[in-house]
Each structure stands twice: as C-alpha cells, then as structure tokens.
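One protein chain is absent from this view; the other protein chains keep their places.
After this line comes chain A, so read on.
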Amino acid sequence: MPDRPLFLERASFRRRRLGDAARVMPVLALLLVLVPVWWMPERISSAGGAIWLFGLWAALIVAIWMLHRTLRRADATTLRASRAITDPRPDDHAV
C-alpha cells in the first residue's frame, strides 16, 4: 500500500503495538485456559485447580480492562493529534 507511511511517530507507533497486544490477548487467554487441562487434568480438577482457574480468570479480566483503557486513551491522543494537524483551530470539545 503506497499510501501508508513507512514510519510512524511515537504516539501512532505505540497505538499500533497496543493493537497488536489486543490481537494477542484472546490467543494468550485460550492457551492459558487449555494447556494446563491437557497437561495435568487431575490437578486442575481439584480445589487447588479451581482456585488457580478463578485467579487466572480474574487476572485476565483486569488485563483486558487495562488494555482497553490504554487503547482508548491512545486513540483519544492520536485523534487529538490528527485533529490538531488537520484543523489548527483550538477544539476544546475534542474527545
């Protein structure tokens, strides 16, 4: 795609990498949930396994929350930056 810039400034670069992280997230979650059960089903079936599973689940939710929060902020920043470039007038209502 010839229209895309070859290199990005720092904020956009960060934003793209966060997008990559958002793609990796479900794959990582799937692996974390599947592998231990294939590996040692007996141990996961016990009370300790339940605690481990729910702990993992909670950590996953927190991770998604943090990732989405960062992504939204990054989006807002890049949006402001692109607005500032295309429209030099100060826009206080910008997200």
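To be clear about the criterion, a residue touches a chain if its C-beta (ideal position, glycine included) is under 8 Å from a C-beta of that chain, and two chains touch if they have at least 3 such contacts; residues count from 1.
As a convention for this text, contacts and distances are computed from a predicted model.
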Protein that the absent chain corresponds to, by UniProt name, given "NADH-quinone oxidoreductase subunit K", "histidine kinase", "ATP-binding cassette domain-containing protein" or "Transport permease protein": "histidine kinase"
Chain not shown, touching residues in chain A: 19, 22-23, 25-26, 28-30, 33-34, 37-38, 41-42, 44-51, 53-54, 57-58, 60-62, 64-65, 67-68, 71-72
